[in-house]
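Submitted below is the structure of interest, expressed as structure tokens.
A protein chain is absent from this complex, but the other protein chains hold their places.
The first chain written gets the first letter, and so on, giving A and B; residue counts start at 1 in each chain.
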């Protein structure tokens, strides 16, 4: 496996193997060791679970760890636009940042959220794209503008751990939040559930549809897996759900338009998962969320602190799922080759792009 | 030992064992190794000695290290109030942050200074309290609103290293500083010296009394140990002191009142430990401070650079004392249990609070 950008790029069988391995690691199986190999972690966005679980996972695998932070006190501001005349704030281009880090480590993991201003720009996932194109090593997406595949892998692990049937109903519900958040998590939850063969309902208010290309990929995955995907605004759809998966996200229709977004969501504060929602779903229903979660805004204390909530296990499974993923990625690395040799005369090939 | 919040919660014999072990480690004893176990470090406040000594201590013990920082570029803003409607700046509640990190590591160490605005709030030590209640693992206090037990442990180690008699006189003196600082260090110094059986004088201007509950605990400890605790404004009390321990702190009477505090301390700039203070104490006197220290504000260069100052040894002993503490805490961990099992049906117990 050459890194991971979107869970949807894997075969179902590959995911099933990773999940099985994650569950074995959770039960105490020893992780493989890759002494002398190195993992680089690069964070351009805040993180608690991701930092902690990747740091610990790297230690379990015996990896050398390189960790860098964007922002003040960290790495230089990174330009991603091709052909840019870099006379602004950014001091380094992703081409160099990626190529250099690819010389220091064997695998890179990168977190870079959507900037939230320009949808066309964010859709291209420029930071992840840059690292994937220019680093020369496998890249793991620790949440980008578009996808959060490690969360999806942990969530599938959690569903299997809880013995939630493959065809069970999962309601991915929008929730109110003071800010328009990126869609990486709902995109990945939808993709995961569709691949797993679940009956997926995207429960969201008007104006909060997920991206058409994401929906289309999910439809195609559901078709292969025997699952289904549909959208609804109705709370009636909660009935019979095995999983209520809450997440807030911003409207694509009002992308980068703070005032328009605020107006659109102003009347939607009742979109908060409370016990009445869980009762509507039925006694079999579990509550899931990727965390961090705003209490009494996205979900009521009574649900989060109650027995239906499995959010802490979801988070724990980040560690196991990512350890399984790192094992697979490191095991697939080519043996160390002898270093590149140099002629005395420059050639015309674009050596930076090897 | 199940973590450490306040030195005063330990038995004197436990402290003596930790100090003896710290001195042995200082002399070159090999630390125990806990391969495959993990320590998490979480900093919400600045740190030099604490970060460096915990990082090094963890390495000496062979621990996996997870390190997280609050603030920009780090973890999410953390809410500590119970029942909060989280529609403000904080994106994550301490209940989830603690419970999640408790799944990734075996022991957590947390630094979170007093916010300094609301005394009632700070007295509750909300961040440390949250991590202790919700993480499910032992928590070590790396300086909270109220206590700095690792400093106290290092200071006791330093006193024993210097063969300062158990009944010797220690003057904990207030000093001027441009800002009202928290009381965690003076609280812990007082507690440590009282437990050790010393004759403790809290030398401070009017308006700068330590908290009554802290004084009361120190009085009780002194009674058990054969020591004594009293307060004084008089420089005459320095005479015969084996230790002048300087520290600045804010007035509890003007807590959160910046202008009132500034007015109260304006006439107190002469509260700076210089050679005249040390001469007054006598030739046996040592100068102690927890660092960082403001030169020529809290203490004169002549004292800090002179032979009476033992501040660098105090700091070095942070490493040895904390390594001894970590050894004890990790050695007391239960053997790894098999993972929690799951039924298919949610129960009514509050599983998050296990």
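The definition used in the following text is that contacts are C-beta pairs under 8 Å (C-beta built on N, C-alpha and C of every residue); 3 or more make two chains touch, one makes a residue touch a chain.
Predicted model, so just to flag it, every value in this text is computed and none were measured.
*Asks:* Of B:13, B:28 or B:212, which sits in contact with the chain we cannot see?
*Replies:* Counting the whole complex, the residue in contact with the absent chain is B:28.
*Asks:* So which of B:21, B:37 or B:60 would be touching the chain we can't see?
*Replies:* B:60
*Asks:* Touching the hidden chain in the complete assembly: which of A:64, A:231 or A:253 does that?
*Replies:* If we include the chain that is not displayed, A:64 is the one touching it.
*Asks:* Which parts of subunit A face the unshown chain closely enough to count as touching?
*Replies:* Counting only subunit A, the missing chain is touched by 36, 38, 40, 64-68, 72-76, 79, 83-88, 91-93, 95-97, 99-101, 103-105, 336, 338-339, 342, 344-353.
*Asks:* Touching residues of subunit B against the unshown chain: what are they?
*Replies:* Residues 26-28, 43, 46-49, 51-53, 55-56, 59-60, 69-74, 161-163, 178, 283-284, 286, 291-297, 301, 304-309, 311-312, 315-316, 319 of subunit B touch the chain that is not shown.
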